[in-house]
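Missing here is one protein chain; the remaining ones are kept as they sit in the complex.
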Amino acid sequence: MTDTLKNTAPELFSADSLFARLRAATGPDWPAYTGHEFVRRLGDGTLPEQCFRHYLVQDYLFLIHFARAYALAAYKSDTLEDLRAAARTVSALIDTEMGLHVQYCNRWGISEADMAATPEAAATTAYTSYVLERGMAGDVLDLYVALAPCVVGYAEIGGALKADPATRLEDNPYANWIEMYAGADYQDVARRAVAQMDSLFQRRGGPGRMTSLAETFGRATRLETGFWDMGLKRES
Amino acid sequence: MTDTLKNTAPELFSADSLFARLRAATGPDWPAYTGHEFVRRLGDGTLPEQCFRHYLVQDYLFLIHFARAYALAAYKSDTLEDLRAAARTVSALIDTEMGLHVQYCNRWGISEADMAATPEAAATTAYTSYVLERGMAGDVLDLYVALAPCVVGYAEIGGALKADPATRLEDNPYANWIEMYAGADYQDVARRAVAQMDSLFQRRGGPGRMTSLAETFGRATRLETGFWDMGLKRES
Amino acid sequence: MTDTLKNTAPELFSADSLFARLRAATGPDWPAYTGHEFVRRLGDGTLPEQCFRHYLVQDYLFLIHFARAYALAAYKSDTLEDLRAAARTVSALIDTEMGLHVQYCNRWGISEADMAATPEAAATTAYTSYVLERGMAGDVLDLYVALAPCVVGYAEIGGALKADPATRLEDNPYANWIEMYAGADYQDVARRAVAQMDSLFQRRGGPGRMTSLAETFGRATRLETGFWDMGLKRES
Partner (left out) sequence: MTDTLKNTAPELFSADSLFARLRAATGPDWPAYTGHEFVRRLGDGTLPEQCFRHYLVQDYLFLIHFARAYALAAYKSDTLEDLRAAARTVSALIDTEMGLHVQYCNRWGISEADMAATPEAAATTAYTSYVLERGMAGDVLDLYVALAPCVVGYAEIGGALKADPATRLEDNPYANWIEMYAGADYQDVARRAVAQMDSLFQRRGGPGRMTSLAETFGRATRLETGFWDMGLKRES
């Protein structure tokens, strides 16, 4: 999948973007996340259904904290434009994405009440708490950097799976998951996130921040890998 | 105006609501705010236009922090329902209220660019910083209590002005301001805020919190009075 | 060990304390934490040294966030007395506890530089981020409740191990670890934490908060269990 990633990456982010530099700084952690067994088996359709269902429920619980993270970004915004962008993401998550996620889960026979009643897995708590805490202790740039492995990473994963010859879209129960993240709408969401990080780095960053931002990005990436592990092993 | 307030108050909040108890605990600070000279002169139309324009510009700057406060409430929400309610208020403020405010100011010959370029008056910084800081140091109940003198107070002021025989709505340049806050839409906003506070007090409060909540409510009320003073004296 | 716990518990906290009620509400999660294999093998001296060393290094990294958590509590304090208590805990942690921990680790051949250079394990990040994020999103009571399974739990574990006939203190390399947490100084630290929670519950709580506080306490307890797992399995 690595070659495919090289081919798709330029479309999603330029090599001199903050995202590209943080991604490069993770070393092997980034491909360990984006090329995780869970991802590969989504691609070829061999992921056990129980693993995917376990993941879907935790992803629902994750989305709630994800909306909270953008609400925190809205609070932390320095400009009305940034506040608006973050607030619109909260609305999109709360009013649209969560609804789509619930519909999607319903098709897998999982009700919203079931999901709401499921306890968060340790990997879910770890990732979401880390992002929120990092964003609170730091500033809005730290927060967006902690969110980036998820927001931009899923677009990269979707695009790479779509382009990967090993991926099977016919008779693959996860085909629509791949199509969603490979689709133009989600790719645009990720591109806007890349641009927002560059804008914030211009306004709030400098060369001296790279070490700390790379540490945040790297840890968030490893916690995302832990999220795939949790799905694959159906960990609570 | 006091008698009028007594007549309208029961419609807006019941006597055993948290809001009513906090309002009662302010002693003379509440009528000093709701019956401020600025308010009375809005009612009889004698407020100098320059004072109102000064207020309008600061109210625009205030609205930005107000949206940030609801974003903070969204982040701090314990339940998906609370998160949704707070996030929808942020959207309403950002996408609707600010637009209406800008339109309204345009009719007074004030452009959004002018407002955005005006420095915050000390009274604006004081009130908004206090609310946000209180909400950050405390929990979402502290935050909503700090916001209540504004959210519910404006509904009470609008309703009381509308019902006050001393109010003149014809040939009063401020008539539409009064109509807006006395109107059913805004009265509903305030009623929901009263209900939300009661719900949060059930879930997060107890008799021991009243002293601290009353102190927050009282200070926020006095900072609102400072906001009227700022308008009346055109303070920077 | 359960019977022993019953015997020692009354000394550490009364049955009607908030701590006791939250502890009871965890069901099997509390004994799973306090009677964890890692704990039992500390007691009988059979814990592999490599597991203990792995734990010690992560405990050093944990202590830094622990100090940050009390700093957050100091910021969030409503009274000068609470601020002073929290600030003194920060000082004690930073100026005394961390030094003792470093000396102790030196005796195991682990230098402070080694510990500072070790990446946080996922279980460390999960627990510390959860506590800090919960404390930020909620109030100082939520924060202290999230800290309690650690602060009070270690005193209970130390006391229970000391009293347990299965515990061996001679020729046990972990004997001084047990003595420290069973010792009068640490037992007093825990008793003050129990009292502080009761005081805060009086001032900021009420019956309606128990569900949410119990959820926080339960999750923090399970994350502490994860911390023992991490030590035992030497997880990164």
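In this document, chain identifiers A, B and C correspond to the written order of the chains, with residue numbering beginning at 1 in each.
Here is the rule we use: a residue touches a chain if its C-beta (ideal position, glycine included) is under 8 Å from a C-beta of that chain, and two chains touch if they have at least 3 such contacts.
Note that the coordinates shown come from a computational prediction; the quantities given were computed from them, not determined experimentally.
Asks: For the chain that does not appear here, which of the shown chains does it touch in the whole complex?
Replies: Answer for the hidden chain's contacts among shown chains: A, B, C.
Asks: Out of B:102, B:126 or B:169, which residue would touch the omitted chain in the full complex?
Replies: Residue touching the chain left out of view: B:126.
Asks: Looking at C:72, C:161 or C:213, which residue reaches the missing chain?
Replies: The single option touching the absent chain is C:72.
Asks: Going by the contact rule already stated, which one of A:110, A:137, A:163 or A:214 would touch the omitted chain in the full complex?
Replies: Of the listed residues, the one touching the omitted chain is A:137.
Asks: Take the complete complex as the reference. Which residues in chain C touch the chain that isn't displayed?
Replies: Residues 64, 67-69, 71-72, 74-75, 77, 80, 83-84, 86-88, 90-91, 94, 116, 132 of chain C touch the chain absent from view.
Asks: Taking the full complex into account, what residues of chain B touch the chain not shown?
Replies: The list for chain B reads 68, 120, 122-123, 125-126, 129-130, 132-134, 136-137, 219, 222-223, 226.
Asks: Contacts of chain A with the missing chain: which residues?
Replies: With respect to the unshown chain, the touching residues of chain A are 75-76, 78, 136-139, 142, 202-209, 212.
Going forward, only the chains that are shown with their structure count from here on.
Asks: Centre-to-centre on C-alpha atoms, which chain is most distant from chain A?
Replies: When every chain centre is compared against chain A, the largest gap points to B.
Asks: Can you tell me the C-alpha superposition angle of chain A onto chain C, nearest 5°?
Replies: So the angle, rounded to a multiple of 5, is 180 degrees.
Asks: Shared interface numbers for chain A and chain B above half of all numbers used, same, or below, different?
Replies: Same: most residue numbers at the chain A-chain B interface appear in both copies.
Asks: How many angstrom lie between the CA centroids of chain B and chain C, rounded to a whole number?
Replies: Result: the chain centres lie 43 Å from each other.
Asks: Give, as an integer number of Å, the spacing between the C-alpha centres of chain C and chain A.
Replies: 32
Asks: Give me the residues of chain C that touch two or more other chains.
Replies: 136-137
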